[in-house]
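For this view, one protein chain was removed and the others were kept in their places.
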């Protein structure tokens, strides 16, 4: 039930019950996802790394984190549905691409971008 | 395999093979998710609504959309794992909250924010 | 010469020489400003606070900071010109608003948002 297909079905039912498909252009959904990402970022504003790491242990902050992550996922599912993307499949494929860009022997313990690893063949 | 748990397992294996956990503070992951969201937004830059709607039908643009959506999902899974969030459960719970904030009879066919619907009891 | 009006004049000349006014809808300019803000944020990605504080002392990083700040300012000037905003005047007026929201005696040495200071009369 709680896989991508199940969630998407519940989400589309929510959307269509409100006749909101008309507002969900790809542009609007992508803009809205960015706004939700910013709300997640706002939870870190003015905080030290240690304070941010402690957020999940505090009930109200944990709920805020959960809600913002959920909002991002919901818009991502709407974008995927609108653009005809199989999200789980796309993530698997991207992980393979990343594995090629960041070979273990070169990327181990390094923050360097792949363009600095000597494995890059094109700009991002 | 391609549910949230399966994807997260593959992702953590990718991360740990490279010893990257040390870089994945909640702050860094949230910042990175915002950067990936911006890369998705960049795909819409200077384009009309019609041009954006046409992106999924063009092979190279479709791949770019797929890759950026995948990157966002991957960071979201890392954030959820780090913060102890059950992402699918959080999305279900948020959908219920949204249903309360946007009752069908008041939200039908409307873009109004819930704070304008007369159902708001708290700030977002 | 290097005040807001002088910069805006140089910028509009640059724009009109290329016949770019047609692309500079308020939406496009605001989206582009967000993308430039993200490029500035990217300069902090994966870095510690100390490493970020050290960026201005390193020539190449300093130039990157300078360029991204410039890009943000340029889009801000275009938005202000398009929306009929006197940017310097708007900043002065906002500073007065902020002074009212954050009275010195309550805000001194505090990161609290004005909504937590007991001075709030409306949501942000």
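Letters A, B and C mark the chains in the order given here, with residues in each chain numbered from 1 onward.
Operating definition for what follows: contacts are C-beta pairs under 8 Å (C-beta built on N, C-alpha and C of every residue); 3 or more make two chains touch, one makes a residue touch a chain.
Because the structure is predicted, anything quoted here is derived from the model rather than measured.
The missing chain, though absent from the display, is touched by one residue of A:17, A:35, A:54 or A:100; that residue is A:35. Seen across the whole complex, the unshown chain contacts subunit C at 2-4, 7, 10-11, 14, 17-20, 22-23, 25-27, 30-31, 33-34, 37-38, 40-41, 43-44, 49, 52-53, 55-56, 62, 65-67, 69-74, 76-77, 79-80, 82-85, 87-95, 97-99, 102, 104, 107-111. Those residues of subunit A that touch the chain absent from the view are 23, 28, 31-32, 34-35, 38, 41-42, 44-46, 123. By the touch criterion stated above, the residues of subunit B touching the omitted chain are 31, 34, 46, 49, 111.
Definition applied: only the chains that are shown with their structure count from here on.
In this structure subunit B contacts its sequence twin subunit C using mostly the same residue numbers, the overlap exceeding half.
Averaging C-alpha coordinates per chain places the centre of subunit A 4 Å away from that of subunit B.
One finds 26 Å separating the Cα centroids of subunit B and subunit C. Shared contact sites, meaning residues of subunit C that touch two or more other chains, fall at 31, 34, 46.
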